[in-house]
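The other protein chains are all here in position, but one chain of the complex has been omitted.
This part shows chain A:
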Amino acid sequence: MLPVSVELKEKLARLNQSLQTAFPSDSFNKRKIRDELKKIGEFHTFEKHSDDKLRKWLQGRTLVGIDGSVNSTRGTPNRMISLFQALAKGTQGEEKWCADIYTPLLAEDEEELAGQAAREARRRGAFLSQLEIQLAKTIIPDWKPRVVMHDGSLLHFYIDNPDEWKDTAETALQHDTLLVGVSEEIATNRLARMVFPQYKQYSDSDLLYGVLEVGEAFEWREWSPIGSEMWRVALRSSQSPQPIVVDGLVLQNQSRYELIRLVYTLTPMQGRGIPFWLDIIDNQVRVTDGLIQAMVEQYIDPELRYRVLSLKKEDRMI
């Protein structure tokens, strides 16, 4: 038996009760939610592409997936090194890597300690999306792909680096390359606000859980923030009840259904609903703890490593 305190057990049981009240199951009635959603948006059902059709649609051009990864050494927020890696991989064998490192250790201006951790985290996110955008911008003219598929929402590029993103989108339009973002987290609550204004804590993903059929998508024109110039669709691409989000450029609006079908086609029926191609890239690009440790041990002098980077709790005996 696990050694758990009785108090903890009681508190958890009580929490369960409170959650039940806060998220009453009768308000998540599938039919009711669908009726509500129909008022503001549209449901579409998609079929998977046949091989022939898909090939024709790709016009013999490549399909590129882009994903990035960041990981840091373990340490206090300003005593760490972050490693960034991004990979663009085309289905016709193309591969381009991009990498960078960042550490607050050598930051010029002294910052206040308060809120530093959160700021660092945001900075890392922005850093990574910048890396990915740059990568996209370089490969589009070189490989002239039919589609560039990002792991993660395009919206988040727009938020992190609006200027660079604009450049990249223009490059894509010039080369007739379709951009699409696939995100496993919905991470917004605009839709929930619309449907359930009375429940402030509901998010869009709570709302859409189990509402869509496999292969079905829900489109609501006003989902993306104004100014972002993007379409945004929730798609249940696998048997998992939690839908994913697919987004793209409004200027490539006419191809959006084809892009959704592409995402659906490349997604295994079991699993979390992300195209297998992106999983392959993710697997290759991921900066694992082992990789960080090995790299740091190889290239940072031991003295510096112990003085600056290492945490005492890392040396725990058991």
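Just so we're on the same page, a contact is a pair of C-beta atoms (placed from the backbone, for glycine too) under 8 Å apart; a residue touches a chain by one contact, two chains touch by 3 or more; residues count from 1.
FYI, contacts and distances are computed from a predicted model.
Undergrad: Just to verify: the chain that's not displayed, which of "ATP-binding protein", "Hydrogenase expression/formation protein HypE", "Phenylacetate-CoA oxygenase subunit PaaC" or "Nitrite/sulfite reductase" does UniProt list as its protein name?
TA: So, among "ATP-binding protein", "Hydrogenase expression/formation protein HypE", "Phenylacetate-CoA oxygenase subunit PaaC" or "Nitrite/sulfite reductase", the name matching the hidden chain's UniProt entry is "ATP-binding protein".
Undergrad: Which listed residue (A:Gln92, A:Gln174 or A:Asn253) would be found touching the missing chain in the intact complex?
TA: A:Gln92
Undergrad: In the complete assembly, which of A:Ile40, A:Leu58 or A:Val214 touches the absent chain?
TA: Only one listed residue reaches the unshown chain, and that is A:Leu58.
Undergrad: Given that one chain is not shown, which residue among A:Phe23, A:Trp97 or A:Phe276 touches it?
TA: Of the candidates A:Phe23, A:Trp97 or A:Phe276, A:Phe276 is in touch with the missing chain.
Undergrad: Which residue numbers on chain A touch the omitted chain?
TA: Residue positions of chain A that touch the missing chain: 48-49, 51, 54-55, 58, 62-63, 91-93, 265-272, 276-277, 279-280, 283.
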